[in-house]
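Beneath this line is the structure, given in structure tokens, with notes to follow.
With one protein chain held back, the other chains of the complex are shown just where they sit.
Showing chain A:
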Amino acid sequence: MATTEYRSKVPFWRDPVKRGHLFQAAVLLTALAIGYTLFVNTQANLQRQSIATGFGFLEREAGFEIAEPPIPYSAADTYGRALLVGALNTLKVSSVGIFFSLILGTIIGISRLSHNWLVSRLSVAFIEVMQNIPVLLQLFFWYAIFYEAFPSPRQALNPLPGLFLCNRGLIFAVPAAHPSHVWMLAAAGVGIVGWFLLVRWGHRVQDRTGRLLPVHRMGMALTVLLPLAVWLLAGAPTAMDVPVLRGFNFRGGLTVSPEFSALLIGLILYTSAFVAEIVRAGIQAVSKGQIEAAMSIGLKPGQVLRLVVLPQALRVIIPPVTSQMLNLTKNSSLAIAIGYADFVSVANTTINQTGQAIEGVALIMLVYLFFSLSTSLFMNWYNKKMALVER
């Protein structure tokens, strides 16, 4: 009773709850007012410049070419399809980039902890240099290397048989198309599924009897041997599609353009330096006593790593590595600076041709938000799986 009496005497601007409501209402109203003003201004501006709004332009003919599209595309296709090509290119460069930067980053992170003085110093130097130079400058650098330091196709560098480096990009031999390839791929898929099932079965056997089965070795053998068997059954085709110099350029083989290569090299080197630091911190976070305890109960070095060190290190490593993966995806938008047709680059061309700036920028943001959110959803799921289960 006393409190309500007391409360009623407090003027409303001194009551934290009411003051909170008032403050929120003020902020919301301000935000709405700003939003409304912007909306009205934009409407007026668009009308004055007679720009149509809406996404109708996606159906219109794009009229520009895209080099090396991952799906069939020509200038006669729509803006919608052009943007799809751009999105697929972004997906391509970021997934390949993430894959390699995780591998390279792990190697360098472990090297930094090496007892070998030379190796650890070199890793430190690599990390410092790569982290402290803007990624855009690195992209320009690699792109310039392709066009200025590498010779023309006639004098192409040939470091390995079947691999050529020249100012037209990276050209290498691939196995000649053969109907058995599809079946080999299918066999590899069956092998991976079998591996997965074997691991589950192995766990069950271990839970029941305590016996450890070499499931990983069996699974690996399955994944390698099944496609090999298919290949042998198909008569072991060994024909290779080797690039040959014809006139001014190479024919055959697989060509990776300088734009794609420069983008990929730059992104991988830049991101792997950050991943390396994360991996190092993660490994250092595992206390020495854990490793000593694991060794004292007689685990082999491989088991110590797999059963004791990695599960604890990964807990520390996964969240920051996830943001590095997202950073790489976002940085791939710099492709526009060196002329690789990623999503931003295609969207920018679209904006310039149609004048639909708002829709274009909104599309760019939506696509990247989609990539970011789906990556972080997946990684959060994985993180939860690996996280420490506490009471």
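Some notes on this structure:
Operating definition for what follows: a residue touches a chain if its C-beta (ideal position, glycine included) is under 8 Å from a C-beta of that chain, and two chains touch if they have at least 3 such contacts; residues count from 1.
Note that in this section contacts and distances are computed from a predicted model.
Between the listed names "Raffinose/stachyose/melibiose transport system permease protein", "Amino acid ABC transporter membrane protein 2 (PAAT family)", "histidine kinase" or "Gluconate 2-dehydrogenase subunit 3 family protein", the UniProt record for the complex's undisplayed chain reads "Amino acid ABC transporter membrane protein 2 (PAAT family)".
Contact with the chain that does not appear here is found for just one residue of A:76, A:137, A:177 or A:236, A:137.
Interface note: of A:187, A:279 or A:334, the residue touching the hidden chain in the full complex is A:334. Interface residues of chain A facing the missing partner chain: 20, 23-24, 27-28, 31, 38, 41-42, 44-46, 48, 114-119, 122, 128-129, 131-138, 140-141, 144-145, 148-149, 326, 330-331, 333-334, 336-337, 344, 348, 351, 357-358, 360-361, 364-365, 368-369, 372-373.
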